[in-house]
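Before we start, here is the structure in question, set down as structure tokens.
The complex appears here minus one protein chain, its other protein chains still in place.
Take a look at subunit A:
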Amino acid sequence: MEDKIKKKNKILESQEFMIFIFIIVVSIVFAVISDNFSSPSNIQLIFSQVAINGICTIGVSMVVFLGGIDLSSGSILSLCAACSGMIVNSDMPLVVTILCSVLIGMCCGLLNGFLVARLRIPPIIATLASMNIIRGLAIIVTGGDWITGFPKSFNGIGQGRVFGLPIPFLIFLAVTALAAILFRYVNIGRKIYAVGGNIAAAELAGLNVVRIKLFAYILCGATIGLAGTIYASMVGTISASTTGSSLGFQILAAALIGGLSINGGKGTVLGSFLGVVLLGVIKNGLILSKVSEYWIDAVTGSVILIALAINAVQIIRRQRRITIS
């Protein structure tokens, strides 16, 4: 009986539950302000809007668990989306396209992982540099032109629905579930947490830190590669220079809101998922309540800072509690 109460308290106190409540509160506010917000078509719209950001966020979360960061995700998305578009346009089957896109993503992840794990460049500087390099590559690959004119069957994936839910959102759910299983039950997932929690201890425990870091970055790249193909089929027109230009920061915002710590070793896949949904709801709601689009950046920034501040206050309080007791 006591165990049950303890478990219940644990759920109620968890960050995920807080975000969940927050999502409901925000949704109610927007539903009152705007008539269109709670219409079924708008809810479907929110689902498809969060899908791409969501898949990328799950990918980057794997790196954040590790104590890293990936600012280059927007550039990787752009490169992968452009490449998938070009591959589809040369009449390749879908499976080949997805595989190629994932492979390209993995290469980008390998580059980031190499810089961070082998050369030991702080992840923020390394991915700032690779962000520019990969963006440049994307524009070189496309020659600066728009990639467009995909076959109908390809667009069908991104714009289609199954059971009333957009296919990209279903893929997002599947990726979230797979990642959650990976980080809860699979050996390598636990190892990534271990490295993020205390890298020195992980090393002393005999883990190959370099290899684990590389693995996380490659997996992150692969996930973004998958998102790239879906993005191409959803949007239908790709400009390499603008695709995903602010993605890196939106992802960071979602992950931080979801309770992930920038120092690694904290947070859950579910938290990232809810963080993405919350940001998506806020963005959609702001647009529907006729707030100017210029406010979106400012709101994203404020949400990042508020999430950081709450996190920091919690840490300071915990430290006080420890010193008192």
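In this text, a contact is a pair of C-beta atoms (placed from the backbone, for glycine too) under 8 Å apart; a residue touches a chain by one contact, two chains touch by 3 or more; residues count from 1.
In this text, contacts and distances are computed from a predicted model.
Participant: For the chain that's not shown, choose its UniProt protein name out of "Autoinducer 2 import system permease protein LsrD", "FAD binding domain-containing protein", "NADH-quinone oxidoreductase subunit D" or "Carbon-monoxide dehydrogenase small subunit".
Facilitator: According to UniProt, the chain not displayed is called "Autoinducer 2 import system permease protein LsrD".
Participant: Please pick, from A:V96, A:I133 or A:I188, the residue that touches the omitted chain in the full complex.
Facilitator: Among A:V96, A:I133 or A:I188, only A:I133 touches the chain that is not shown.
Participant: Out of A:I28, A:I125 or A:A201, which touches the unshown chain?
Facilitator: Of all options in A:I28, A:I125 or A:A201, contact with the hidden chain holds for A:I125.
Participant: Which of A:I23, A:V50, A:L252 or A:L288 touches the chain that is not shown?
Facilitator: A:L252
Participant: What does the interface between subunit A and the hidden chain look like in terms of residue numbers?
Facilitator: Within subunit A, the residues that touch the unshown chain are 115, 119-122, 124-126, 128-133, 135-137, 139-140, 246, 249, 252-253, 262, 292, 294-302, 304-305, 308-309, 311-313, 315-316.
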